[in-house]
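Only a portion of the chains appears, each positioned as in the full assembly.
For reference, chains read A and B in written order, and residue numbers begin at 1 within each chain.
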Amino acid sequence: MRVSCAIRLGVTLPGLILAVLGGVVIGMGGYTFRYAEGFSYLSNNPRACVNCHVMRDQYDGWQKASHHAVATCNDCHTPHSFFAKYWTKADNGFWHSTRFTLQDYHEPIRIRPKNARVLRESCVHCHRELVGDILGHGAPQRAASDCVHCHSAVGHGPSR
Amino acid sequence: NIAERKREGQEYYLRLVELDEDTTDPAVWGKNFPREYDGYVRTAENTNRRHGGSEAISKLDEDPRLRRIFAGYPFSVDYRERRGHAFMLEDQDRTERVRQFKQPGACLHCHASIIPAYRRAGDGDVMRGFEAVCAMPLEQARKLVEHPVACLDCHDPRTMQLRVTRPGFLNGIRQLARSDDPLPHLPSIESWRTGPRDRDYDPNRMATRQELRSFVCGQCHVEYYFQPDNKMVTYPWQRGLKVEQIEAYYDEIEFTDYQHGETAAPILKAQHPEFETWSQGIHARSGVACADCHMPYKREGAIKVSDHQVRSPLLTIARSCQTCHRYPEAEISARAEAIQARTAALMDRAENALIELFDTIKAARVQGAADDRLAAAQRLQRRAQWRVDFVNAENSLGFHAPQESARILGEAIDYARQGQLSVLRADPRRSAE
């Protein structure tokens, strides 16, 4: 798990924030960093994400979708445990920035499996009370039901 | 990964009673899981969309052609529309197919919570007990069971995990895994196939949770036959799940359910191939499980449970369909009904072709046609009738796989008509062409 390994690596808070900036800066190169407001990755403001036009569709979708009032990008797309949160931001910051600058990514953009797991944990984080029972009975080695299998529209509206 | 399960896993229920492998009575489980139990008992409610009343409707009265199609077989005497799970044992006891005909214990495989009975009959060995009970006369076996399908059949009493228990299914799915029929909708089998294969495919250890949400139903909602010698319930999946693969299997082992009462053709009877048909459809391919539609989640106050009143999803469209299809309820049922109407139209054509084939063969007999003159027609009747019955016995009227069901009926029509042609062609009064 990311949290525990972050701890094992003995990463401190300032260390982590550095890592984030590092990740983003390396990824974007100075110009991009300033231009695309790399600090966005530390902020909770959705507009931060849309500094990249390629996030525009998701932003528009989010504004129309059911969670607009109750959840922002980071609520769903970054872990809720403090360390893991910034660790993920560093990782994504690096990944997205690189891809963005190099312009080599698959379109339409698709969530990566590891971020899909983060996402699912976010759902459960907020809805644990409600879904506790349906999750409680899965076999240990089995991934319990993927929320998005049925609720794919909650984040950005229906895709079809 | 314990940590993860801990976070989600707090099981919000009071373990009021201890459950074990011998707790067949659902009411006892209901003490721990009142919500699921409540839904379960409601399967006794009438759920027929087309008819009021809670009596089982006779399919024979609704479509008299079926009496002729099943001529010479118990189904021509009594064949009704299914009802809810609560009725499965009672309806089997009451059908004339049981009252007027001798049936084996095998019948109970899918109509009762029977695993503990198997275990006892096999002194601890379920498989041996299964074989023993299948071979018994039904009356004798009937005394060993008291409940319709129950919690135990789909759940591990300790962990509540889904599981499959039916010997017929465990044997069948193992055979299917060994076949080379592509199964894009069953990822755990596809990945087992790429492995060493030193151990057999075992759904309870290898299947994903999503697959189990269909397997538990596939335990019973499948085509089957009884092995002639020992009456063992067998699922004919050795070559695959498609209609022609199953047919090829039956042809290979030279199996026949009955001789047709009007034409003496060697007929195969298809029973409720929901699992096989669903497997050919776009929903299965998209990872949509039986339980997604037939046991949709249901919000009960602060928590969400699986609706255990298993029934037609068209009665619960908001929960069964609308999470995935964001159209109004009326539009969604209109779509399902449009699919069913097309299937019904083709089915009607196919049954007429079959009936006309019977008439053609009988007329030839009246004119003293020799058996060899009719042999080709009888073989074609077997092909045609197998296909008509496969779609007819499948209970979604084509919904589970619309195009595939239409393809099957198109073939049925072709074979039935070819049968008629072969009879007329062989008419001695015509100079051979």
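What we mean here is this: contacts are C-beta pairs under 8 Å (C-beta built on N, C-alpha and C of every residue); 3 or more make two chains touch, one makes a residue touch a chain.
The structure presented is a predicted model; accordingly, all values stated were derived computationally and were not measured.
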Formula for the entire assembly, written in the chain labels shown: A x1, B x2
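Note that only the chains that are shown with their structure count from here on.
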CA centroid of subunit A to CA centroid of subunit B, Å: 43
Residues of subunit B that touch subunit A when the two form their complex: 1-5, 7-13, 155, 159-162, 208-210, 287, 292, 297, 299, 302-306, 323-324, 326
Residues of subunit A defined as touching subunit B within the complex: 1, 121, 124, 128-140, 142-145, 149-153, 158
